[in-house]
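Missing here is one protein chain; the remaining ones are kept as they sit in the complex.
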Amino acid sequence: MGGVKQFLSHFFVTGPFEIGGDVSIGLVSLAILFVLTRYKLWGWLWRNWLTSVDHKKIGIMYMLAALLMLFRGGVDALMIRTQLALPNSQFLGAEHYDQIFTTHGTIMILFMAMPFIFAMMNIVVPLQLGARDVAFPYLNAISFWLFFFGAMLLNISFVIGGSPDAGWVNYPPLAELQFSPGPGDNFYLLSILISGIGSVATGINFLVTILKMRAPGMSLMKMPMFSWAVFATCIDIIFAFPALTIALGLEFADRILGAHFFTLNGGGNPMMYVNLFWMWGHPEVYIVILPAFGIYSEVVATFSRKRLFGYTAMVTSLLLIAIASYFVWLHHFFTMGAGADVNTFFAIASMFIAIPTGVKIFNWLFTMFRGRIRMTIPMMWVIAFIPNFVIGGSTGVMLAAAPADYQYHNSYFLVAHFHQVLIGGVVYGMLAGMYYWWPKMFGFILEERFAKWGFWLFNIGFYVCFMPQYPLGLMGMTRRMYTYPAGLGWSSLNMISTVGAFVMGIGFIFIVLNIVSSIRHPVKDTTGDPWDARTLEWSLPSPAPHYNFARIPVIDSRDQWWEMKQKGMTKPDDSTPLAPIHMPKNSGKPFIMGVLFFIAGFGFVFNWYVLAGLGLLGVVITLFARSFDYDTDYYIPVDEVKHSEAAFGRS
Amino acid sequence: MTDKDQTIVTAGGHGRFPWSHVIGYIFSLVLTLVALLMVINHVASGGMLLFVILLLATIQIFIQLFFFMHITEKHGPAYHIITLAVALFFTFAIIAGSLWIMTFTQLSS
Partner (left out) sequence: MAVDVDHSVVKSADHGTMLEYSTEDGALKILGFWFFLAQDMILFACLFATYLILHNRTAGGPSAMQLFDVPGFAAETFILLTSSFTYGIATFQMRNNRLKSMLIWMGITVLLGLSFVSLELKEFITYVLQGATISRSAFLSAFFTLVGTHGLHVTLGIFWMISVMIQLVKRGLTPVTARKAFIVGLYWHFLDVIWVFIFTVVYLTGVMK
C-alpha cells in the first residue's frame, strides 16, 4: 500500500500550479466530452476530422493545435517574466523555473512554430499548385497525428511524471541520467523523436507534391512564391531532421542503455551532442522562417496590387538560404573554443546569409513602392515585420562575429535577438497568413476591430518586452537565470520587459476574441476572392470543395488568377466536360498509429518496456495492415461534382 | 491468376540473361576483395591506404546505383538524381565538418 502511494506521488506531480493544471485540464476535458456527447458529435468528429486525409482539414487541425500551443507556451513565458520582474523573487522555485523555460522553448519551436508552418503549407500549397491533394494524403494524416501525440506526450509531463528541465536544447551532461534522473527528460526526447518522424514525412510529401503535382503549364518558374518557400523549407527538413533524430536518439541510448556518447566518463564527448543538435538546429530556424517569407511575398503582392518585385532574385535567395543554412551551425557554440580557422569559417558563412535575406527585404519594399497599398490586417503584420526583422537581422550579424560572440553568448542579448527574429519573423508571418487565408479555410473574413487591437497591443508589447533585453544582456544578465540580486541596475529594465510581455498577452487575447466574435457574426466571403488576389487558390469558392478543382486548370502565367481576371473572367474556365475525380479514402489508421506511438513513448518514458514494446508492435502491425489494404481510393461521379459545383454557383 | 495479369505489358522480352547485374556483382566482389586484401597485407601506409579503400567504397556506390538501383530510370525530370547529389554533398559536409570542428577535443584530451 505504501509502495502504491509512493508511486502515485512520483507519478502525479503535486504543487499549486500542477494541481491548478490538473483541475483545469480535467474541467476542459469534461466540458469537451459533455458537448460531444450532448450534441451527438462523436461520429461527426471521427468521420470528418480524425480520419480525414483532406489536406485542408489536416491544415486546420494543425492550426488549431498551433494556437493552443501558442497559448501554453505563452503562459510559460508570462510565468518566466513574472518571476524575473523583481529582484530576489520567490514566485517560482528554481527547479520549477527550469522546467518552465524548458517547456516554453520546446513548445514554441517544435509544437507551435512547426505545426503553424505545416498548417499554412497544408492549407495553401495544393490549392496554389492546382492539385487535388498532396502527393501522399494518407502519409500526411500520419504526420499530423504523430505531431499531435508527440505534443500531447510533452504536455502531459506537466501533470504526470514531471516536466523536462534541462533547457530546450537539452545539452548533456546535464541532460544525462546522472544529473537529470526521473522521467522529465525522457518526455522531451520521446515527444520530439515521435513528432520528428512526422516532420520528415511532411518534408518528403510536400517535396514530391511541389515537384510532380503542379497543374499543366506551371513550370517551376511560374510557381507562386509561397510554394517556392515551402519547397526550400522541405529541402531543409529532409536534410536537417535526421541530425536531430540522431542527437536525441543517442542521448536516449545514454539514458536507457547506459551508452557513453555524451557522458563525462567512459570516453563520451558532450560537445558531439551540441554539434549534432545544431546541425539540425540552425537549418530549423530557416525551416520556420522560410514559409513566413513566402507568406510575406504573397500578402505584399496582393495588397500592393503589384506583381512581386524580383521574382527570380527571390527564388535564388530562397535556395541560397536553404543551402547556406547548413554551413553555419557552429555559430551556436563559438565559445566551445574550436580553432580560429573553424570559428572564422562559420562566422563568415553566418554573415553571408544576411545577403540573400537583405535581398528579400528590398524586394518586398520595392513591391510596395508605388503600389496601391491597402492596409488590411495581413498587410499590417507584414509591414510590422520589416523593421522588426531588420533589427533582428542586424543583431544577428553582431552575434555572428565570433570574437564578439564570446561577450554576447548565452546572454539576454541573444535571447532578445532570437525572439526578435522568431516572433517578428515567424509568428508575424503565421498571423499574416492566418488572416490572409482564413476566408479560404472557413468561408468568412475575420473582422478588423479586435484584430487591430490585437495587432497594436502585440506589437507595442513586443518592443516593450524585448528591447530592454538587449541592454540587459550587455549588462551581464545571462540566459536561464532564475533570479538576480537588487542593485545591479537590472531591476527597472526587467520590470519594463515584464510589462511588455503582459501587453503581448493581452494582444493575444484580442486575437482570440477577434476569432470568436467573427465566428458569431461572420462576414461571409461569397466570391471566393475577398482580397482581389493573384494566385490560383482564390479562383476557388471559399471554403474550397473537398476535391479542390472540378477541372485542373491550365497555367500560362505566374499570377494566373490575376491574369485571368484581367481578361475579364470571374471564375475558372468551365467549358470542358467534367470527369470523375479520383480521391483517397479516409482512414482511421493514422490516428490509431498516433495513439500507439503515444503508448510506446509513454512506456519508454517510465522505462516500462513491455508497454513500449506493445506500442511499437502495434505500430508495425498497423503499417502491415495498411500495406495489405488495397481499398484505399474511390471516384467522385460526375453528377456529384456537378451538384456540388452548382451549390457554389458554378458549373 | 486474375485477369489483371493479362493486361501486363513489360519492358519488352529483351532480357534473356541479366548481364548487367552479373557484371555489377562481379565488380562489387572484386572491389571488396581488393580492399580487404590491401588492408590485410597492409600494402601501403595508413593515410594512403585509407584513401584507396574509401575510393573503392565510393566506386561501389555508383555500381549499386547504376547496375542495381536503375538510377537512370525516371518519370519526368531526374529530381531523384539531384536530391541524391545534394544528399551526398551534405553527407560529406556533416562528416568532414564534424571532424574539423571536433578535432579540438582530440588536442585537449
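The chains carry the letters A and B, assigned in the order they are written, with residues numbered from 1 in each.
To be clear about the criterion, a contact is a pair of C-beta atoms (placed from the backbone, for glycine too) under 8 Å apart; a residue touches a chain by one contact, two chains touch by 3 or more.
Keep in mind that what you see is a predicted model, and the values were worked out from it rather than measured.
J.: Counting the whole assembly, list the visible chains that the omitted chain makes contact with.
T.: Every shown chain touched by the left-out chain: A, B.
J.: Among A:100, A:218 or A:238, which one touches the chain that has been omitted from the display?
T.: Considering the complete complex, A:238 is the one touching the chain left out.
J.: Considering the whole complex rather than only what is displayed, give the residues of subunit A touching the chain that is not shown.
T.: Residues 135-136, 200, 203-205, 207-208, 211-213, 238-239, 241-243, 245-247, 250, 253-254, 257-261, 263, 265-269, 272, 276, 279, 620, 624, 627-628, 630 of subunit A touch the chain absent from view.
J.: Quickly run down the residues of subunit B that touch the omitted chain.
T.: Against the missing chain, subunit B presents residues 1-2, 4-5, 8-15, 17-25, 28-29, 32, 35-36, 39-40, 42, 46, 49-50, 53-54, 56-57, 60-61, 64-70, 72-76, 79-80, 83-84, 86-88, 90-91, 94-95, 98-99, 102, 105.
What we mean here is this: only the chains that are shown with their structure count from here on.
J.: At what distance in angstrom does the C-alpha mean of subunit B lie from that of subunit A?
T.: 36
J.: Which residues of subunit B touch subunit A in the complex?
T.: 76-77, 79, 86-87, 90, 93-94, 97-98, 100-105
J.: For the complex, give me every residue of subunit A touching subunit B.
T.: The touching residues are 211-212, 235, 239, 243, 269, 271-272, 275-276, 279, 326-327, 329-330, 336-339, 342.
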